[in-house]
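What follows is one structure encoded as C-alpha cells, with my remarks underneath.
Excluded from the complex is one protein chain; the other protein chains are retained at their positions.
Letters A and B mark the chains as written, and numbering starts fresh at 1 in each.
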Amino acid sequence: MSAPVLSPRVKRLLPWIVAAFIAVVPIFAGAFTITLMNYIGIGAIVALGLVLLTGFGGLTSFGQAAFVGIGAYAAAWATAVMGLPPFAGLALALALTAAVALFLGATTLRLGGHYLPLSTIAWGIAIYYLFANIPSLGAHDGIRGIPPITVFGLSLAPNTSIYYLIFALVAEAMWLVSNLLDSREGRAIRSLRGGATMLASVGVDLFRMRMLIFVFAAVLAGLAGWLYAHMLRFISPSPFDVRASIEYLLMAMAGGAASIWGALVGSALVVFLKNWVQDILPHLSKNATQLEIVAFAVSLILLLQYARGGVLSLLGTFVPRDTTLPPAAATGLPHRTPPAKGSEILRVEGVTKRFGGLVAVNNVSFDLQAGEILGLIGPNGAGKSTLFNLVSGALGINSGKIVFLGEDMSNARQMDIARAGLARTFQHVKLRPGMTLVDNVLLGVYIRTQAGFGKCLLHLEREEERRATRVALDALDAVGLGGKAMELAGNLPLGNQRVLEIARALAADPILIVLDEPAAGLRKGEKDALAVLLKAIQARGVSILLVEHDMDFVMGLVDRIVVLDFGSKLMEGTPAEVRASPAVQEAYLGGVA
Amino acid sequence: MIQLPQYLLDVCRLSVSYGKVEAVRDVSLHVDRGQIVTIIGPNGAGKTTLLSALMGTLPSHGEVFYDGAALAGTEIEDRVERGLCLVPEKRELFADMPVADNLLLGAYTRRHDAAHVRRSFELVYDRFPRLKERRGQLAGTLSGGERQMLALGRALMGEPRLLMLDEPSLGLAPLIVREIFQIISSLRELGVSILLVEQNARAALETADYGYVLETGEISLEGKASDLIHDARVTATYLGGHD
Partner (left out) sequence: MDIQIASILAVDGIATGAIYVLIALGTVLIFSVTRVMFVPFGDLAAYSALTLAMLQTGQLPGTVMLVSVLAGIALLMELTSHLRAGKAAKIPKAILYYGILPVLPPLIAWLSQGTVLPFWAQMLLALALVLPIAPLLDRIAFRPLADASVLVLLIVAVAVHFAISGLALLFFGPEGYRTEPISRAIFDVGGVIVSAQTLLVVLAAAAFSGLLYLYFERTISGKALKATSSNRLGARLVGIRPQVTGTIAYLLGGLLGGVSGLLIGPVATLYYDSGFLIGLKAFVGAVVGGLASYPLTALGAIAVGLLESFASFWSSQIKETIVFSALIPILIWRSLAAPQHEEEEEDIA
C-alpha cells in the first residue's frame, strides 16, 4: 500500500480543477472533440444514475437506454410534433420516465435480485419495439426537425453552446448525488448493498429506498434523453436498444461503480474507446458495428473478472480519506416520552414458531417492565435467537401474540417495530465496515430524523443533520468510542464492534434495547466493561432484553431471567431462583449422566 | 516398513481472520487414530471457525497435516475424498430431497462401488432406525433430533476416517442428546476418529479421550478428558461449579 500522495487541500480543489478544464476545452478543441465531449457528458448523466443504483444500491438495470429513449422521444414529440417549447418537452420527458420507472419498480422491486434486471431487459426490448412501430413517432424512421434549446433567447444549436448546458447539468447532477449520499437517506442507500437486515432493524423502508433510487436513476436517464434529442435534432429507435444499455452499464462499472466521479471517468473511457474502436475495426472486418459490441462485451467481462472496483478504485489509495469530524449542533434531537417505571413494555403471549418440522419456539410467554433488564437464557439451540427475531419482527410468528407498548405487534414489519422504539444488536455484528463510526451510529438516528429525498438532494436538511450528528457523537461518547468517531468500523476489534452496535441502538432513543449475545467472543475485561455500560443504559431509563449464553455475565446483571429449553419456557425468576433450580442445572449445564 | 505418521490430524499454529478481526490465533492441536478429541469453549470462542478452516471452507494461516500430508491448497472435495468429513452446526442437509437421497449422496465419493453403498445404507439404518422409517420423507420436514441423526448418517455413508462434529447436541432435548452421544462413542468401534466441538462441556468430556479449551480464539487449557472434567477452571466456567 502506498501512502496517499494528495493532500486533503488538493483533494478539495480537484473538482474545481476538473471544472475549469472542462470550461476551457472549447477554446482549443476542434468540433469533433466537442461532439465526443457532449456524448461523454450525456453518458455520464446516465451512468451517474447507474452508479447510485448498482454501485450503492445493489440493483441493476439493463433498461437505462430505454429510459433515455423515453426522454428523447418525449422531447422530440413535444417540440417537433406538437410544436411546444423545449422546456415543456423537458417537463414531459422527466414526468414520463418517472412514471414508467415508478410502475416498473412497483412490480419488480419487491422481488429478489435477478427479477429486476431481467425484467429491465424485457422492458427495454418492449419499449424499443414500441418506438419502432408507432407511426406518430415516425416508426423506424424516427423523428426529424427537433428544434434547438433556447436559453434567454440564445439558441444552443451550435455544438459548443449545448456543450456548456450539458456539462452544467452533469455538474448539477453530480452535486445532487453527492449531497444525497452525504445525508440521512444517503447513508441508508450506501448500506443497501449487503446491509438489508441491519437497515430494516433501524427502521428504514427498504422498498421505498430502492424505489427512490430506481426512479431517480430513470429521471437522470430521461434528462440525458432530452439533451440527446436536442443535441442531434433527430432521433430514431436504434440508439435506445439493449446494446446501448450495456454501454451505459459498462461506463458505470469501468469508472468505479461506487464513486460519483466514476460516472464521468467511465463515460469518458467508453466514449473514447468506442471512437478508437470505430476507427480501427473497419480495417479488420466489414461487420465493424457488430465487432464493436463484441469489444465492449469482452471489456466488460474482463473488467468484472479483474477489476470489479473500476478504474478509480485503482487510484483510490492515492486519495486520502476525509477524517475531519462533521459539524455538530449544540443540542441533539427531542426525546421520546419514556413509559412510567414499572409499567408493562413488552408482553409475549403463547408465541410459537415452526420451521418445517422443527418447533423452534413453543408456546412461550413472558413480559418485561419499564426500567428492567430481563435475561433470556438457555442452552445453544434452545430457541433464544429465534424468539429474539420474533420480538424484533425479523421473523413472523405462527401463533400467539406480541404486544409492544400496548400495541399488538404480532407479525408487524421490522421497520414499524423499530419506529415504535425497539432497537437491537446482532449476534453476528452487522455494521457497515467501510463507513465511519459516526456514520454507523447515524444509521441508528435515522428514525428520529424526517428529511426526505428531495431535501437531502438539495442539502436543505443541514440543521437536522447537525443535530443528528450531535446525537451520534454523544452516543459514541456514552459507550467510550468518542475518540474514534472518524475511524472505519471494519478496523475495530470485535469487542469495540459490539459496543458500536450498542451505540447505534442507543442513538435511536429506544424504549427497549434487545441485545443478542453481546458478550460472545469478548474477553473477561471487555465483558466487565460491557456490564458497566449496560447498567448505565438502564440508569437512563432504557429497558433491556438480553439474550445471553454466558451465565456469569447474566447473573450479575439482570433483574429477572426467563429460561428457555428445547423451544419452551422452562422457568422464570430472579437470578438466585434460577441458579438454585435443579431443572435449569440439568438442562442448561448438560446433564448426560 | 512404512512408518505411519504419528497423528491422524496435526494442526500447527493455525490462525483465521475475518477482515482485521482475528477469530482463531495460533491454535495447535492433534487427533490420534481412533481417538475422540473434544474442543470446548464459550460461544464466539472460534470453535466453528476452527472447524471451517480445517475443512477448507475458510482460508487460514498455519499448517495442517492430515494423515501425514499437508492440507494447504487442497479443495473441500479433496479432503472429503480423503476421509475428512464435517457435520456442520447448521447441518446443511438437502432440505427439499428425501431422507434416502440425502444418505445416498453422503456416499457420493464412493458412488461407483454399489456394494459399499448398500453396506453403508445397512449400517446407517441399523444405527438410526428412525431414518429408515422416514426414508421417504423430505429432510426439511424432520424434527431437530432427526435432522442431527440424518446429518450424522449422511456423514457415515462416506466412510470417514476423521469425523468433525460441530455442536451435535445443539437444540436437542436431553434424552436425544444422550442418544447422540452414545452413538458418537460407539463410532470408535468403526475405527472413526472424531474431533468434537461442543458447548455441552460435561457430555463432551465424558465421551472424549482428550480435550482442549478454546477461549477468545486461543487454546487456554488442554489435557486428558478425565482430568479436565475435574479441573477447577473448567468446572467453574463450563460445568456450573457455583454450588
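Throughout what follows, a residue touches a chain if its C-beta (ideal position, glycine included) is under 8 Å from a C-beta of that chain, and two chains touch if they have at least 3 such contacts.
None of these values were measured; they are calculated from a predicted model.
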Chain not shown: contacting residue from A:194, A:327, A:454 or A:483: A:194
Sole contact to the chain not displayed, among A:168, A:304 or A:325: A:304
Touching residue (missing chain; options A:58, A:147 or A:338): A:58
Contact partner of the left-out chain, one of A:130, A:165 or A:232: A:130
Chain not shown: contacting residue from A:11, A:243, A:419 or A:484: A:243
Touching the absent chain when the full complex is considered, from A:290, A:411, A:450 or A:574: A:290
Chain not shown, touching residues in chain A: 54-55, 58, 60, 62, 107-108, 110-115, 117-119, 121-123, 125-127, 129-130, 133, 193-194, 196-197, 200, 206, 243, 246, 249, 253, 257-258, 285, 287, 290-291, 293-294, 296-298, 300-301, 304-305, 308-309, 313
Residues belonging to chain B that touch the chain removed from view: 55, 57, 73, 75-77, 80-81, 85-86, 88, 91-97, 101, 104-106, 108-109, 111, 154, 158
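Basically, only the chains that are shown with their structure count from here on.
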Centre-of-Cα separation between chain B and chain A, whole angstrom: 40
Partner chain A, residues of chain B touching it in the complex: 19-21, 23, 42-46, 95, 140-144, 146-147, 167, 169-174, 177-178, 181, 199-203, 206, 216, 237, 239-240, 242-243
Chain A residues touching chain B - in the complex, by the definition given at the top: 356-360, 379-383, 433, 490-491, 493-494, 497, 517, 520-523, 549-552, 566, 579, 585-592
